[in-house]
Structures are given as structure tokens and as C-alpha cells.
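Quick one: this structure, given as C-alpha cells, is what I'll be asking you about.
Omission of a single protein chain aside, the complex is shown with its protein chains in their original locations.
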Amino acid sequence: MQVYLDNAATTKVDREVVLEMNKFMSEIYGNSSSIHSFGREALKHVDSARNSIASHFNALPSEIFFTSGGTESDNWAIKGVVNSAKQQVKHIIISKIEHPAVLETCDLLEKQGVLITRLDVDKFGMINLDELKRSINDNTLLVSIMFANNEIGTIQPIKEIGEICKKEGVLFHTDAVQAIDTQDIDVNYLNIDLMSFSSHKFYGPKGIGALYKRSGVKITPLISGGHQERGERAGTTPVELIVGMAKALDICAKNRFEINAKKIELRDNFIDKVLKNIPYTYLNGHKKKRLPGNINISFEFIEGESLLMMLDLFGIAVSSGSACASGALEASHVISALGVKEELAHSSIRFSMSKDTTIEEMNYVYEQLVIAVERLRKLSPLYIAT
Amino acid sequence: MQVYLDNAATTKVDREVVLEMNKFMSEIYGNSSSIHSFGREALKHVDSARNSIASHFNALPSEIFFTSGGTESDNWAIKGVVNSAKQQVKHIIISKIEHPAVLETCDLLEKQGVLITRLDVDKFGMINLDELKRSINDNTLLVSIMFANNEIGTIQPIKEIGEICKKEGVLFHTDAVQAIDTQDIDVNYLNIDLMSFSSHKFYGPKGIGALYKRSGVKITPLISGGHQERGERAGTTPVELIVGMAKALDICAKNRFEINAKKIELRDNFIDKVLKNIPYTYLNGHKKKRLPGNINISFEFIEGESLLMMLDLFGIAVSSGSACASGALEASHVISALGVKEELAHSSIRFSMSKDTTIEEMNYVYEQLVIAVERLRKLSPLYIAT
Amino acid sequence: MYNEKILNEFKNPQNMGELKDANAIGTAGNAKCGDILQIFLKIEDDIIVDASFKTFGCVAAIASSSIATKMVIGKNIDEALNLKNSEVVEELEGMPPQKIHCSVLAEEAIKKAVEDYKNKN
Partner (left out) sequence: MYNEKILNEFKNPQNMGELKDANAIGTAGNAKCGDILQIFLKIEDDIIVDASFKTFGCVAAIASSSIATKMVIGKNIDEALNLKNSEVVEELEGMPPQKIHCSVLAEEAIKKAVEDYKNKN
């Protein structure tokens, strides 16, 4: 049995999305900037994809800018705000658990003299709204807080953050990459000025995403050249990717309610079973304010990567909170920010479900997990020691 | 009859490429940074795509960096060199006929204090090597000259430029977006340090390209975040796009010789026929040192866009040198740089063939062209005037 | 970027070519900018009884010329002098912003033609 539970890393592209994309690669392949009929036909579909995407977020089509993905959108939003601001002293507020696309971009800006405040999170991964309020000052340009965390699935109080930012007159960017498929997002209701998202997290193709930018908000382009995306993001419009993303978003929105309910049930059952039956296990993140598909558990005395690879031998794909893949030796910055002891930070595993995950799959994973944990604990010098 | 002769704008994706991409969207959909088997399987194919792409240019796999396309590559190469250089005075040399991705990026840098030399071209669109040599000074960081021009197809003396740059110790970037499908490119033989290219110009998908960067050349990242592309270009690796691009390049390389020969014959026949039989027509660009698939002709007394649209009514897709689509009112900067009179600059049309263009198609286009030109000239107050 | 109305006007322009018995001509634009509009009017008793155009220019320029000639036929010269480019745009059901200048040229060419008539008479 093969079970893919790494949907927070990337998802399988929806069959309908693939078919749609094929049509554009083989038939409606014109450059949407060309004014002949091949181009006009392509443009028509780009326009309607833009309309459809915008409508999902209660945004205007002219507020959607296509990019190569979440990382580019994050980079553009943050660097764009900084570079377009004229003031001498520039201040940005983020949280300690942002994605590297935000964190590293801010590290870089810090070296160039931008002031960065990195908000702490509590043991559930939530920022403190009072701390946010206190951190805003006259130099603050931007607050960038992710909608939901990619490792532990914690959902931030976006509405409250948006209100604070609006009241204080600072821009609010949210990295919503992990939230799109399951959350209901109205950029106006939530007072979001800038929002990054990425197609491959919601059953669309990789290499395409977008930045929502509230009209009137000024950011300098990251990629200059042609007139595409109203002169804000140059590069030939990737028609097939855009229509694919729009299709994927439509499909997500259609069944959101049922899928969320199903995922939450699977999630909570799995968490309960593990915490109850496997000793020395701890849930990371918030019990309720978490993404429907996210399960993140620390298995004490075991290093995450070895558990991941043991599960892999059983055909199960998960992700380890420890940042092994990235070549870093440190434990996950997210888990560490929760204030758990460092050993535990190395012991976390993320199971992230897709819309198609079944109870049979989750049961299989649970069974194999019990075996793998036992095996690795037998091998662990720490386990004996307790 | 429908004839698509705007392949310099974008190409139809090869059937085999589409099939390959489908496999990766539906089956091998893992994130190539994940260490489980879904991820490892994806990584294996990204690695082999990288190897295969590198080998086409006699480059090392570690010298290939995937980007979202030619525009991003151009931006990254140029901004990256500038931002990583520590010297106070920074100087870049480009030509006047570069693509907007290079031109506008340099305009932007100029505003920030970077010195830009824009080399003239002769009436065939060729830069002058002596002028290039004379322009290089102690502050020169980079020479960025396109391999072949997108409007007029003129191929620059890349080997000579590479030699000059090497001798003078300055970096050489070439925008090779238009050259990949037809030219034989060995980055070592040609002394290229940085090279931009884009998949959708050679029958691959849109939204993917690459930057070749000679090992040892330092450029700061444009998009920061994850560790992808050896920490130089963050963002989830778009596996399906990368394997698609690699496949497209393989296919191009296999039949390059025959296809080039066929295109050149079709091209030269068409040019000869038009210049001989339609009065007041002028070839733009170089007669021999031009891309096999490029035909660019000025039709005096007619504005390009209206000829384009008239041909469109006959099912023929071409492009007009005049930059109408971009919203600019000026004539094409490329045609203008050739020193033709401005009226003629507004009168140019580009026909760009694909590998599948047939003689029947070209004959049909010629016939319709004769009709369209006659109609529009009848309408032209300039034609009467002569 | 062009709407169907403009494309149709371009496909089937009316009143093309030089009006044989025109008694007024107006020209606007220049070749360097890529657009020249020439309007020919036949005016009888201050009423425009016929009109035609010749245009070197883009789709919008040709469509604007065509529609403008249709709009002025039957009008008296003062009405024609009052023709605004916005009316041309409206008649064409909108125009891309960067092409609005074509409608301005149409207005200008009509005005010049009427002035040409007035100067001669």
C-alpha cells in the first residue's frame, strides 16, 4: 500500500486540471499578449481565470498578479514594499514561524538596514496580538504574518491582525500558501492588503502562483521587462499554468465544506489514537485552530528523519519537522519556536492529508507507525535511559 | 486555413512533451526536495533533466539554474551581477536591440546609479566589435548581448564577443531565448558566463526557463527562501515543467540540422518572392546571419498592426514590429535602431516559422499577403502621395 | 485588446478611399507616429452629403476613420465641428487606453476638413 501524506509539501494535480492544461498546450497555445486571434483566444482564458480566481477571494481581477509561486510572491510583496517606500527607517514585523521565503528575505533585508521584528508564538504557534500592537511604530511599513503554518498547521487570527494593521495604517501581507484549499478567504473582510499563494498546494501545477495586491498599494516590480501583468510582473504569461491554477481553485472551492469536515474527522481520530496509544507522543500546534489536513506529532526518543524513512519503507510519505532535507542540522525553527525541548523538536513528524485521503489509508499509517516507532525506540539510547 | 507564424512569440507544446508532463502531474508528483520515495523519484528526474539540458550546452549540471522563464533569467543575471559586485562604480554594456527584459532592467539600474552603455547596431542589426572593445573600462562588470534578436532574427558574433569579454576580464551574459532551438551552443567554446533561455520558445511549456551560470561566477539571488537550486533560487522545484523543458530540448536537438535547412529554404524563398513581387518592401535584419525561422519585412505605406490584423482575418498569425500590443506608440526600438526611416519602422511584420511550417502554408501566406498589402495600400494616404 | 465592434469596423470599413468630388480635405497625424488620417468631405449648403477616408495606421485608426465618416454624413458643418473624440469612442463601444489618440485624430481630421471648407468658401 502506498500512502501519500505529504500534501503540505505538494499535491497531485487534479485530473481535470491536467486535461485543461493539455488543451492549452496543444490547442490554445498562443501568447496572450499577441493581438492575433491565437493570442486573443489565449487572453480571453487568462482573463476569465483571473476573474474566477479574484472572485474566490472577493478581490478585483486587477488585483491578481500571476507569479511563479508562493516563494516569488512572498519575495515580491516584502521586497516590493520596502523598495517602493521612500522613508529612511523601514520596519517590518513578521513572526518567528514564517516560511523561509519570508524569513530569509527578511534576514537579507535586515543586512541592508531594514529593521525586522520577529514576533514570538505561544506553545500552540499563535502570535500574541498585544505584542503585535506594541511592535508597530511610526517606521513600520508592513506586517507579514502567515495565514496558516506549513509545519504545524496553526491558523493565525487573521481578521484581528488585519484590523490592527488597518487601524495603525500599516500594510498587511499574509502568506496564505497553506490556507487556500481549506479556508474561506475574503480579502476585504479580513483587511488583507497583500496575499501570496501557490497552485501546487491545491492540486494545481507547480511553478505558478499569484500575489493579491489591493488596488492602490504600491510595490516595485521584482521582475522587470515586458508589459505583462499591467507592467508589474514581466515575462510571457504562462497561460496553461494559469488556467490550471484557476481550475484547481474552482474544484477546491466547490467541495470545501465536505472535504474539510472529512479531513478534520480523520485528523482528530488519528491524533487521539496516537496520543492515547503510543507513549511519549506530543501534538505540535493548536488542537482546534489548525488546518484540517495537518497532523504534527513529536515522537520522543526518535529522530524525525529516521522515522520518516522507516515509514517510507512501508510506502508512507510524510515529512519530518527536522530540516534535514535542507541540509541544516538545527531542529525545525517552527517547532523550536513553540518552546518545546530541543530533543523533541528533532522528533516531529508531519502527516498532511489530501482531499482524497481515506480512513483505510489512515488506519494503515497508524498501524505501520506503531511498528516503526517501536523499532526505532528499541534502537534509541535515549529510550533505554528513561 | 489557419497558419501560425508567430513562433518567436511562443510555440505549440510538443505532443511528447505534453505526455511527459502529464506523467509528472498525475504520477510522479512528489516534491523533489522531499526525502521519501515520492520525492526521491521526482528528484531523480529533475537531476536527469538538468544533466541532459547541461549536456546540450556543454555545461555542468551544477551550472544550470531553473527559473520561471527568460525574463526572470535576464533579470537575475543582470541584477545579480550588479548586486554582488562590491565596487563603487558599476558599468554594464548592452546593445540597443536587447529584449525589454534586459533593456528595462538596465533602465532601472541606471536610475540607481549604474552606468549603462547601449551599443549601436548597423543596418543589419549587428553590433560593432570595435565599439564593444572601446566601451569596456575598469568599471565594466558585465556585457549583455543577445544571441539572436527576437524581432529581426539577427545573430550576433557571439564567439568574438565572448573572446573580447574573456580577454578583458568582464562577465558575458547572453539572452539566448531566441537561439536555443536552432543554434549549436557550447558555452565553453563561446566563452559565455551567463546565458538565459526559456522553454516556451522551443516547444516546451510556458513559465519555465533557466539561467546557465558558469561555476565560480557570483550573483546574488533574486528570489530567496528555500534551499532549492543550491540555495540560489528558492521556490518549490516545478518538476513537470523541468522535465517538459528537457524533453523539448532533446527533441529540438535531434532534428536541428534538417529543420534548420528546411526553414532556411522556406525563409529565403519567401523573402525573395516578397521583395521581388511586392513593391516598396524591405527586409529587416541580416540576409544570412539570421535565425532560420525569422522573416521580418517592412511594407511601406502600411502600418504594421493593420496588416497583422488583416492577415489575422485570413487565419494567419504574425507579429508586427510596431509595439502596439505593449501600449507604446513608438515604433519598435529594434527596427528604429537599424536606422530605417520612422515611417518604415511602423510598417514591419515578423513571420516566424515553427519546425512544422510547410511550403503550402508559406504559399498561402504569400497569396494572402499580396491581397492584404494591396487593400491597405489603397487605403493609405501615403501610397497615393507617391 | 480590441472589442468586436472595432474589429468589425476594421474588417468592413465604410467610405474608403478618395472621394472624387470632395470639396474639403482634412489630415491629422503623421507617419512618424504611425498614424495619418485623411478625411474627404462633400459639402452642399453646409450639409455634409458624403464623406470618405484614407488612413495609414492601426486597427483603431482605421476603425475611427470609418466610423467618423459615417457619423458626419448628413450633419451640417457646425454639428461636425462639434464632434468629440469621446463620441467616436462611444460609437465604437470603447477603445484601449493607448489607442484613444486615434479617436482624437479622427476628430481633428474632421475639424480640419470643415475648416478647409470654410476657408475656401
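Going by the order they are written in, the chains are A, B and C; count residues from 1 in each one.
Note that contacts are C-beta pairs under 8 Å (C-beta built on N, C-alpha and C of every residue); 3 or more make two chains touch, one makes a residue touch a chain.
The structure displayed is predicted, hence computed values, not measured ones.
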**Request:** Could you tell which one of A:H36, A:K206 or A:H346 touches the chain left off the display?
**Result:** A:H346
**Residue, one of A:N7, A:S306 or A:S319, that touches the chain absent here** = A:S306
**Item:** Per the touch definition above, residue among B:I35, B:A49, B:M353 or B:L376 touching the missing chain
**Value:** B:I35
**Request:** For the chain that got dropped from the picture, name the residues of chain A it touches.
**Result:** 301-303, 305-306, 309, 313, 322, 324-325, 327-329, 331, 342-343, 346, 378-382, 384
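Keep this in mind: only the chains that are shown with their structure count from here on.
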**Prompt:** Hey, which chain is the most central one here, using CA centres?
**Reply:** B
**Asked** Cα centroid separation between chain A and chain C, in whole Å?
**Response** 55
**Fill in**
By the touch definition above, chain C meets two or more other chains at residues 1
**Asked** What positions in chain B touch 2 or more of the other chains?
**Response** 305, 309, 324-325, 327
